[in-house]
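Below is one structure, written out as structure tokens; the observations come after it.
The other protein chains are all here in position, but one chain of the complex has been omitted.
== chain A ==
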Amino acid sequence: MKINDSLPLEYRTEENSNKIFGFWLFLGAEIVLFSTLFAVYFTLWNRTGNGPTGKEIFEVGGVIWETLLLLTSSFTCGLGIHAMRLNLKKPMMVFFGITLLMGLGFLGIEITEFVNYVHEGATLQTSAFLSSLFVLLGTHGLHVTMGILWGAAILLQVNRQGFTDETANKSFIFSLYWHFLDVVWIFIFSFVYLKGLM
């Protein structure tokens, strides 16, 4: 195996750098996926039928908390990778742990928000606007959920094996994914909630 010591641990083997490149491509596909969902949302957002409009149901409070949690978690995730580069196992695990907990917090708020919508009679079936809203937010939420499970699996592996080129590679790729979800959220925050509230 060719090992290039001048690179960070997660890039060192050829296989690992291929994995990182492949993941960037996958993120490219994810961008197309979310762009399509946004396009659907923008097409349908004022087609509310007999259902409520965004203005009537969006609640700023929860959304601000969601945003804070997710943005901060992206930051702690970055700190985790930084710690990994410095070969500090404990701090890395703590930062990743915080990241995942914040992800859970985000999910909790999002689920409450969904439950509230449904109680107000705003369901997936009510109107085209709500269908597109639920599917856009739901897809992002599902990504966060998968991210939490994945991150937890990686934490277990780092705990057991320490930093090997494999666990380092996985952690790094996970961090790319997590930052990506954050970016998507910024678009949701601006173009769904802020625009909807205006």
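As a convention for this text, a residue touches a chain if its C-beta (ideal position, glycine included) is under 8 Å from a C-beta of that chain, and two chains touch if they have at least 3 such contacts; residues count from 1.
To be clear about the criterion, contacts and distances are computed from a predicted model.
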| item | value |
| --- | --- |
| UniProt protein name of the chain not shown, from "Cytochrome c oxidase subunit 1", "Butyryl-CoA dehydrogenase", "Tryptophan synthase alpha chain" or "Sugar ABC transporter substrate-binding protein" | "Cytochrome c oxidase subunit 1" |
| Touching residues (missing chain, whole complex) on chain A | 1, 14, 17-19, 21-22, 25-26, 28-30, 32-33, 36-37, 40, 43-44, 47-51, 124-132, 134-135, 149-150, 153-154, 156-157, 170 |
